[in-house]
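Every protein chain except one is present and positioned as in the full complex.
For chain A:
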Amino acid sequence: MTIKNKAYIAGIYEHPTRHAPDKSTAQLHAECAKGALEDAGLTKADVDGYFCAGDAPGGVMPMADYLGLKLRHLDSTETGGCSYIIALGHAAEAIAAGKCSVALITLAGKPRTGPMPPRAFGPEVDFEAAYGATTHNAYGMCAMRHMHEFGTTSEQLAWVKVAASHHAQYNPHAMLRDVVTVEDVINSPMISDPLHRLDCCVVSDGGGALVVTTPEIAKSLKRPLVRMTGHGESLKGPNGGRKLDLTYSAGVWSGPPAFAEAGVTPKDIKYASIYDSFTITVVVQLEDLGFCAKGDGGKFVADGNLISGVGKLPWNTDGGGLCNNHPINRGGITKIIEAVRQLRGEAHPKVQVPNCDLALVHGTGGLLGVRHAASTAILERV
């Protein structure tokens, strides 16, 4: 079964808050759900499928009950920050299979005002937990090896932040709105070698939601039409320590099926939302998705290729996780939201890609460098 053209993204909502000491996490989920349904022109009563991940308080049962949903399909796949790109694919599959007709996907959390939920460990716990793998040093190990094998430099990585900051200056909600230079990035304090403070994303409260529906329902609504044409997902880990290679991500497996299902190639993509937990994350994913050869990601970004209106591949035009927001340290859903804005022509005029009819959304979740998932979606304006 293909999902191609069988599911449409009818509603999007990005919570405007970046700091929510006065709200509960469930409340943020609900505000996002309400916002996305209103954007679609649908109501809660229309929802018959619900998708959430580990950030939903208590999981899918208490959250669906809190929202007052009557469901015939539910899914709570937990793959960190790319959970929502996987949820988008699973929602499309459920819709294509007739399991539901209006799917709601929500994300929300408050890492800025409260503690992060503790990380869940698996069977590796005794053999890894004591060594203190965090987002910073796990991605630092990837950057270190990428530099070693391909000669990638800190200056090249910095260009990813520079591009994000060029876009964020036009986003009134972005946490960081100052345009930065390569020097600003490499002169910022070293956090975990070789990643500097400005190689890292922001930490924000907030959330987002999506409404995914059938072609028939989408066409009955008064919104621009955006449909899914391809999807892929995969996982990568140390694999028993066998053939360890930190220079690539699970994107090498999630990208090809998504492109194949959509019947397009990287050259056809007009806009890319690519998860930017760190600058190195973007460089690795650009290579893994085929936007440049393996090892050439540093050169690709250093040519300004990610800057809208300047480069070959306009990317993360809301400022991304590096400058705009990173709700509950999970940037997957905001990548989908900005891609839909681009396809609708609703991005900020300063960063809107002209005639943007084909977009890619891609993200990773978990820890690149230890174990992570990746998911890719291809979206098209009808």
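Note that in this section a residue touches a chain if its C-beta (ideal position, glycine included) is under 8 Å from a C-beta of that chain, and two chains touch if they have at least 3 such contacts; residues count from 1.
As a working rule, contacts and distances are computed from a predicted model.
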*Assuming one chain is omitted from the figure, identify its UniProt name from "MaoC family dehydratase", "NADH-quinone oxidoreductase subunit H", "DNA-binding protein" or "Acetolactate synthase small subunit".*
"DNA-binding protein"
*Check each of A:His148, A:Lys219 or A:Lys350 against the chain that is not shown and name the one that touches it.*
A:His148
*For the chain left off this view, which of A:Gly140, A:Gly206 or A:Gly232 is in contact with it?*
A:Gly140
*Among A:Ala45, A:Met61, A:Leu244 or A:Val382, which residue is in touch with the absent chain?*
A:Leu244
*Considering the entire assembly, which residues of chain A contact the chain that has been omitted?*
123-134, 136-138, 140-145, 148, 189-195, 238-242, 244, 246, 370
